[in-house]
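Left out: one protein chain. Kept in place: all the others.
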Amino acid sequence: MKTNLWRFLVVCVVLALTAPSLIGCQPQPETTTEAPQVQPTEAPAAEPTLAGAEPPTEPEPVTLHVGTTYIWDTANPTFGWYNYNLRNLIYDTLIEWGDIDTFEPDLAESWTVSDDGLVWTFKIREGVTFHDGTPCTAEEIAWSLNWTIENEIETFSFYLANFAEVVALDPTTLQVTLSDPVGNMESALLLFTWILPPSVWDGMSYDEIMEFEGVAAGIGTGPYKLVEWVEGEYLILEAFEDYWRGRPAIDRVVYREFATDDVMIQALLAGDIDVIDMVPGPGVQSLESADTVEVLIMDSLFIDELIINSHENGTQPASLNDPQVRLAMEYAFDRGQIITLGYLGYGEPATTVLPTSMGDWHNSDIKPILFDPVEGNRILDEAGYLDTDRDGIREDGEGNPMEYRLYATDSASNARILEVISDGLSQIGISAPPTVMNEDSLIGLYPDFDFDLIYWGWGLDPDPDFAMFIFTCDQREEGGWNDSGYCNEDFERMYEEQAVTVDQEERRELIWEMQQKLFDDRPYLVSTYYDNIQAYRSDRFTGFGLGCGDILWKWCFLQGSPIE
Amino acid sequence: MNAVKQFVRNPMGVVGAGMLLVVILIALLAPWLAPYDPQVRVQVTPDDILAPPDAEHLLGRDDAGKDVLSQLIYGARVSLIVGFTASFMSMFIGTTVGLVAGFYGGRVGNWLMRLVDFLMVIPDLPLMLVIIAVTGRGLTNIILVIGLLGWTYTARLVRSQVLSVKERQFVLRARSLGASAPRIILRHIFPQVVPLVIAQAVLDISVAILAESSLAFLGLGDPTLISWGMMLNFAFERAISRQAWWFLLPPGLAIVWVSLSLILIGNTLDQIVNPRLRTHHLFDARRMVALAVGVPPLAKADGAGE
Partner (left out) sequence: MQRRDYLIRKIFFAFITLIVVAFFNFLLFRILPGDPVRLIIHSPRMTREAQERIRTNFGLDKPVWFDGERLHEGDVIGAFDSQFTAYVRNLLRGDLGISFAHRQDVSTLLAERAWRTVVLLLGGDLLAVVLGMTAGLIGAWRRGTRLDLAILLWGLFSWALPTFFLGIILLILARGRLPVGGMVTAGLKPEAGLTYWLDVGKHLILPTITLAVVYTGEYILIMRSSAMEVLSEDYILTAKAKGLSTFRILRDHALKNAMLPMVTMIALTLGYTVGGAIQVETVFSWPGLGRLMYEAVQKRDYPVLQGSFLLLAISVIAANLLADLLYSALDPRVKAE
C-alpha cells in the first residue's frame, strides 16, 4: 500500500467507490433520509452555537482518530484518488450512496426523468452553504458540473460523458440534458461529481487547477471541513457548523498515517486510535480478542484476479491463448489456498468478474470450478500439450516449453499468493516462477503488454458498467483501464447495448451474458471476492451505520456518536 | 602454522570459528537436518497460519503455515552465499585498486583514490535500494550490488599498507635489481597485504549479511528465496500483531549469531596479523580515522608520553 501508481490509484478509487455499496449484513439503520436541518442560514457561521447555556470552560472536543496506511496524495479533489470515504466527508454530491444499493438524496432532494430518458430535473435543497460561507444553489451546482465537464476534471468527468447541457432553471431546480440515455444515471451522478465552490475554483487555468493545493482545495458542502493536512503524518477534519443535516455529533476526525498495518493494530489496542479503515487478515485475531474493540467483517466490491495476457500483439507464448490451456489453468488455480494464505480466510472463492455483493448483477448461474490438477492434466494431455522431453514441463506443438512469466506487486501477502499459483501450475506441468516488483515496474510493462500473468486487483463500482468497461477494446490504449488486453466484438456490442439500456432487467440479462463470455474466454481468473474488514473502539463510539460496508462512509458515519 | 597456533590460543577466535562452523554445517546439511522441505507447499487451514510451536513444529509455523525451523536451517544457505560471494568480490576489487593505487601512485593512483572518495560519500543503503528497486531483486543482483559497493574501505586499507611496504628495504632492493612492477607487486608486496585483507574480508562477510537482511527487510529481497532477512520481512509485515515471537526471534538471532562469529574471527585474525596493535583496526579509532582521512597510519598513539 505504499506505492501510488495509476493502476493502484485506479484500484483505490474504485475501492473507495465501492465502499458504500457493500452488501452489508447487519441491521439496517433507520433511513432518515432527511435528517433535521439545522440553521439553514446562508451566512457563514458567525458565532458558535453555544449560547450561554454552556459552562464557561469549553468542553473538550470529541475527536475520532482513524488509522490508515495512506491518507492521500493531495488535498486537491480534481486529481486525488485516495481514500474516497475521507473526501466524501468533505464534499457532497447530488445523489449519494447510502446502504446497500440504495440511492439517497444528497444535494438533490428529488428528481424526475422525461419519458425518453434524456432530460433529468433535480430539485435542489435549500439553505446549503459551502465551508467558506458562500451559498450552494442550483446555480453553483450547474457551474460545478459544467466546469467539471469543460476542464475534463479527471476524477469525475468520465462519468459525465453523455451530459449535453446542465442548466439551473432557478435556485432550486437543476436540469440535465443527455445526448444519449444513460443506463446507470444515478450511479453516474453519485460518486464522481462532487460539487465544488466557484468561489475557489472559478477562473483558474487547467494548470492552476492541477497545481492547486492546500486547505482551500478542501472546501465543499459536506459535514466536515478540512483543517490541516501534514503529508505523511496526519489530517484533521472539523465539524462544519452549518452542515445542512445539522452539525455532526463527532467534533473532529483525525486521520493518522502508519507505516505498517501491525503498528496500526497495536495503536488501536492501545487506544491511540479509534478506527482502522482496512484491517489486514492477520490482524483480525488479535483485535477480536480485545473487549473494547468491535471488528466488522463486511462483504465488499473488491476482487483480486490473475490476469492472463489476452492482447493479440503476441508478447505472450502462443499456448497461453488456447482456451483449453486457460481452462486447465482454472483447474490448477487453488482458490481455497489463495484465500487462506493471502486473506487469512476472509474472502469467498470467485467465479465471475462481478462479486456476489453486487446482488442481482452477479451471474449466479456460473458454477465455480474447483481445484483439480488431475482434470487440468487430462485437459492438457487431450489438447496435445505433452512433456516430450520429460523435464516436468509440457511443450506445445512446436516444442516450446510452457513457461510463463508470473508477476505481482511487492507485498508480503502477494508473495504468498504467488507461491500458491506457481505451485498449482507446476502440478499441471506449467512453469511459472513468481516475480514481485514495485507498482511502477509493473505499470511499465503496460504500453507493450509485455507480460504473461499478473496477479492484481480491483475495487469495483456498485454499478456493473465499470467492471465491464475495463474489457473494452479502446481501453487498451496507453493510460486506459484494460489490463488484460482482451478485445472481443461480441462483448463490445453487448457493452454498448447495456450502456443505453434503461430497463434494468433487460440490462441485467445483458450483463449476465457478458459475465459468461468473460468466464469462457478467461482474460481473468478471478480468485476471490474478499471482505472489507474494519475495527473500531466500541468503548468510545457507537451507532455507526453498518449498511454501507464502510463505517467511515458519510451515510453510515454520521449515524455514529461518542459514548459519554 | 604459527598463525594457526596463535589463533587456536585465542579463546575469542576459537569461539567465533566454532560458531561459524556450526552455521556452515547447518547450511551444508540442510536437507538432512530440516524436518520439512520448505520449498514444498502444503495445504493449510487458517489455524495453521502462525501456529505456535508444538511437537511437530519445534519453532512453530510462519504466515504461510510452513515450518519455521526448516526455513531457518535453509536460510543459512542464502545468508552465507551472499556473505561470502559479496565479500569475495569486494576483497578482489578493493585489493586490486589498493595495490595499483598504492604502488603506482601518481595520476592513476590519484584518480582511483578520488573514485574511492566519491563512492564513500554516497550513502550505501539508499543507493543499494535504488539500484535493486530498478534492476530487480534476484539473488545475483543483490550480491552484485553489495559486492560492487563494498570495496572502498579495503582499497584504502591496502593502499596505505602498500605505501608503507613499498619503501622497505627488500622492495627497494628488488627494484634496483630491475624486477618488473607486476613481479614486485605479486612477489613482494602482495604477501604483505594478504593477511590484512583476509581479516578485513571476514568482517566484510558480516557486513554483507547484514546488508542483505536490511534489503530484504525493507521489502527488496527476493521473496522466492528463503533468507533470514526475508523471514523477518514477512514477520514484520504479517506476524507482529499476532505476537508470533517464534517466527520473529529465530531469524534475527541467527543473523546476530553469524555476524558475531565473524567479528570474533576477524578480530582475532587481525590481532595475529598486527600483533603490536592488540585490537582490530576497526576498533582502533585513530587508525580508522587515519585511513578514512587519508593520512598515513600513525605509528604510535600520540599520547603525552612522546
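Each chain gets a letter, A and B, in the order it is written, and its residues are counted from 1.
The criterion applied here is as follows: a contact is a pair of C-beta atoms (placed from the backbone, for glycine too) under 8 Å apart; a residue touches a chain by one contact, two chains touch by 3 or more.
A quick note: this is a predicted structure, and the numbers were derived from the prediction, not measured.
Q: Using the touch definition given at the top, which of the shown chains does the missing chain touch?
A: Counted over the whole complex, the chain not pictured touches A, B.
Q: Can you work out which residue in A:Glu150, A:Glu165 or A:Glu213 touches the chain that's missing from view?
A: A:Glu213
Q: So which of A:Leu118, A:Met204, A:Ala249 or A:Val263 would be touching the chain we can't see?
A: A:Val263
Q: Quick one: which of B:Leu58, B:Val134 or B:Ala181 touches the chain that's been left out?
A: B:Val134
Q: Just to verify: which one of A:Pro105, A:Gly133 or A:Gly480 makes contact with the chain not shown?
A: Residue touching the absent chain, from the options given: A:Gly480.
Q: May I ask you to list the residues on chain A that touch the chain which is not drawn?
A: 2-6, 9-10, 65, 73-74, 79-81, 152, 154-155, 157-158, 206-207, 210-211, 213, 228, 231-234, 236, 252, 254, 256-260, 263-264, 266-267, 269-270, 272, 438-441, 443-444, 479-481
Q: Would you write out the residues of chain B that touch the absent chain, in ascending order?
A: Residues 114, 117-118, 120-127, 129-130, 133-134, 206, 210, 213-214, 217-218, 232, 235-236, 240, 243, 245, 248, 252, 255-256, 259-260, 263-264, 267, 278-279, 282-286, 288-289, 292-296, 298, 301-305 of chain B touch the chain absent from view.
Simple rule for what comes next: only the chains that are shown with their structure count from here on.
Q: Once you find the CA centre of chain A and the CA centre of chain B, what distance in Å lies between them?
A: 47
Q: Inside the complex, what are the residues of chain A that reach chain B?
A: Answer in residue numbers: 260-263, 265-266, 280, 282-283, 285-287, 337, 340-341, 344-345, 410-413, 415-416, 418-420, 423, 433-438, 441.
Q: Hey, which residues of chain B end up touching chain A in the complex?
A: 41, 43-46, 49-50, 63-65, 133-134, 136-137, 219, 223-224, 233-234, 236-243
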